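One protein chain is absent from this view; the other protein chains keep their places.
And now, chain A:
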Amino acid sequence: MASEGELGRKWDRCLADSAVKLGAGFGLGIVFSVIFFKRKTWPITFGSGMGLGMAYSNCQHDFQSPYLLHGKFVKVS
């Protein structure tokens, strides 16, 4: 796997995940709108927005992943 293709693969993953999360948020928004909120529009918008926000967060984490350091404290007795 070429390293210069890694950025392209990350973009592909990000766009695919955005589509999935937008669809899932939209779908759940429709379910909640029909079941609980008398077919109002705002739950659908809210669900779609939440899905997009989750996708943005995942993309940000994926693009920044080489630079995110995960450490743990080791107590020296």
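As a convention for this text, contacts are C-beta pairs under 8 Å (C-beta built on N, C-alpha and C of every residue); 3 or more make two chains touch, one makes a residue touch a chain; residues count from 1.
Note that contacts and distances are computed from a predicted model.
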Listed names "COP9 signalosome complex subunit 3", "Transcription and mRNA export factor ENY2", "MICOS complex subunit MIC13" or "Small ribosomal subunit protein uS9m", matching UniProt entry of the absent chain: "MICOS complex subunit MIC13"
Chain A residues touching the omitted chain (full complex): 7-9, 11-17, 19-21, 23-24, 27-28, 31-32, 35-36, 54-55, 58-59, 61-62
